[in-house]
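Below is one structure, written out as structure tokens; the observations come after it.
Every protein chain except one is present and positioned as in the full complex.
Now for chain A:
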Amino acid sequence: MAVYTMKRITVGMISLFVLVTVTFFLTRMMPGSPFEDGNVSASVTEAMEEEYGLRDSPVKQYRTYMTNLLKGRLGVSYKQQGVTVESIIGNAAPVTASLGAAAVITAAVAGTGLGVWRAVSKKKTVRILLSGGTLLGAGIPNFVAALLLLLVFGVTLKWFPVTGLFTPAHYVLPVLSLSFYPTAVVAEMIYNTFAEEMKKEYVVLARAKGMGFWQIAVFHVLKNAWIPVLNYLGPLSAFLLTGSFAVESIFNIPGLGREFVSSVMNRDYTLIMGLTIFMGSVVIGVNLFTDLLCAWLDPRVRNSYLEKRWGD
């Protein structure tokens, strides 16, 4: 297992390196300059570029950047003078992370609940409503959901505050709009796998043991039904933890997504690079984590990892 983890981390490092390299040269290929502004003359821009070393050849710039990176320095933002990239990420990341984590948990809990409810409900209307609901939830993009929630609960009903992120009440609307789609997907997956697992023969044996329905459902079936969901939740958490631009913009939340988009608009090279590295690490880390979690839940997966280690 340790060997497997080490191997995954090494592969992750290599992909991160490739990501950094490609992003670096892509940013340099963008037309225009970070210091181009309607109000300053060309000579000023040139002087600024000279100072920041942007007049050097891209390869030399790359070498300098990588040297700094290895020393653990992400550099200074070009646009927000004197502010380091680390501090920008340090300010924005917790905001996005708390939002994303809340959304993932909401999706997992609500999705599981709705999925199981749909699978076990004896009332036909409940099943139809839930299946329609999941279809609808999976069909609405999160920015539409965000606008609708904003309109209904924020503007018309005035139940929840609409901008910023100061009190727990501020979290409700953005988290809801972020978790709309994943909840629907999780509910659908749980419904399918749960119904399938319920037909398996080990459930019959569990009944023969004298276990009650809910004992079987929670102890035996949910554990197995959760494994495919986990594989979905991994990439999802990576996506949510790195920020959603649309939702953050609508609710005016100072998160990573917003920073990322504005950095690209401003051609703030160092910030783009910093955010790319940060998000790349999060995605790789979260995926590794969910794989390990899967292995922990399912001994068969654990063995397939061990098998990989032997090769062939």
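The definition used in the following text is that a contact is a pair of C-beta atoms (placed from the backbone, for glycine too) under 8 Å apart; a residue touches a chain by one contact, two chains touch by 3 or more; residues count from 1.
Heads up, the rule we're going with is that contacts and distances are computed from a predicted model.
*Asks:* Just to verify: the chain that's not displayed, which of "NADH-quinone oxidoreductase subunit K", "ABC transporter ATP-binding protein", "Small basic protein" or "Glutaredoxin" does UniProt list as its protein name?
*Replies:* UniProt lists the chain left out of the view as "ABC transporter ATP-binding protein".
*Asks:* One chain isn't shown here. Among A:47, A:66, A:138 or A:211, which residue touches it?
*Replies:* Going through A:47, A:66, A:138 or A:211 one by one, A:211 is the residue touching the chain not shown.
*Asks:* Touching residues of chain A against the unshown chain: what are they?
*Replies:* Chain A touches the missing chain through residues 200-202, 204-211, 215, 219-220, 223-224, 227, 297-300, 303, 306-307, 309-312.
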